[in-house]
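One chain of protein is taken out of this complex; the other chains stay put.
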Amino acid sequence: MSSTAAVPILRQGDILIVTLQGDLGDAEWAKLTDDLLDRVAERRTRFAVLDLSVVDVLDSFACRTIVGLTNMVALRGPTMIVAGIQPGVAFAMVQLGATLPGVATALDLDHALALMTHG
Amino acid sequence: MSTTQSAAAASALAAIPENHLRLFWKAYEESYDDVSARATEELFALPEFAGIANIVTEEESAIRREATRLMLSQAVDTGSWEAYAEDLVAQGELYGEMGLSFVSWFKAVSVVRVIILPHLVRVHGESTDDLVGAVLGMDAFFDVALATIGNAYLVKKESTIKVQQDAIRELSTPVLPLRDGMLILPVVGVVDSHRAHQLTQALLEAIRHSRATVAVVDITGVPSVDSKVANHFIQTVEAAKLMGTVVILTGLSPAIAKALVTLGVDLTKLNTVGDLQGGVEEAERILGYRVSQIEA
Partner (left out) sequence: MDDQAILVSSGRRIAVISEEGIVLARQAGREMSAGLGLSETDQTLVATAISEVARNILLYAGRGVVELEVTPGPNGYGLRIRAVDEGPGIADIELALRDGYSTGHSLGLGLPGARRLMDEFSITSEPGSGTIVTMVKWGGTALPVIEGASP
């Protein structure tokens, strides 16, 4: 069943790190969107990293949500980076035709951090 | 060795009218050494035989010639051609395996007919009937011999090509980590949908495993790149991009690129560089390495 715990969002200075614990259902994506936008607003935030390394499926809805989230976050300033998409998931997404246009991606959290410090 | 091929050849040879064969063989046998040596010379002059010509000694050639002469002699006498037919098939298969150019081989051995003719005239010149019989015998004999060698050559060549293609296809996709953060994937051979998927998966796994941020995919060794194959590579690039990795495609000739664009393939999604070396340099640039020329 869907987990009732919210997706953890951690702040490190002007960076927010969102670590998904697994597959998200529609309602959870909606809650995540609200939570993230709240956190972005509370303090100066330059980056938001969405860590998907434990997510084993991303369907077209999830992909649209991520793109939407990226754009909504960008409206308030921060750049979103999607990190840790797994090989099988990337393959499925491309087959599906859902490819996160306009969203910055990184291999994992480490690489995302490197991207943020070195541009 | 194909037994059906040699059996067919043996029958064809046995079907040649006996007196024609004997008349031909009479003249041929006398000059056999000479004719044979000349033919071998022509053959070894072909570039494909360059290496062999040096290995085979004059002695060995002579021994081989004598063996064949005996085989022929016996066949003409007894009318049973099995052994000689097998020898013909073996020859054809050897040329096929060597990847010999059939046309140049044919030209080389066709010279034999020209060499033998004067000998036929010399031996049978007195009798028109005999001469005609000998020439007919020669024609029939060489027709079967050359057709047998040619056919064995083709069959062998086709199966060799197929074996090579299968081997190439089955080679587990080599993804080579070059430096920290860089991968090279050389693609060789035919790429169909199935293989394209395999390649993509192998690359994505390798990206994760070696934590690469740049991958150079070289398709110089892919014989044909149509819009379908191009789209497969575009998908590979997009999937890698989702993992934060830049893919540089090398080996896509400007001519093919132009053709693909005409077909409506969106090449702007691809980061292409002419050759592998250039691709690696571009990758290093992206990774932030400074590439300095080392003056020799």
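A few points about this structure:
Here the chain labels run A and B in written order, and each chain numbers its own residues starting at 1.
Heads up, the rule we're going with is that a contact is a pair of C-beta atoms (placed from the backbone, for glycine too) under 8 Å apart; a residue touches a chain by one contact, two chains touch by 3 or more.
If you're wondering where the values come from, they're calculated on a predicted model, not measured in any experiment.
Contacts of the undrawn chain with the visible chains, over the full complex, involve A.
Within the complete assembly, A:56 is the residue of A:14, A:34, A:56 or A:110 that touches the hidden chain. Touch with the hidden chain on the side of chain A covers residues 1-2, 23, 25-27, 56-61, 64, 86-89, 91-93, 95-98.
The rule is simple: only the chains that are shown with their structure count from here on.
For this pair, chain A with chain B, the centres built from the Cα atoms lie 54 Å apart.
Contact residues of chain B toward chain A in the complex are 197, 200-201, 204-205, 207-208, 211-213, 235, 238-245. Residue ranges on chain A touching chain B, taken from their complex, read 82-83, 85-91, 93-95, 99-100, 105-108, 111-112, 115.
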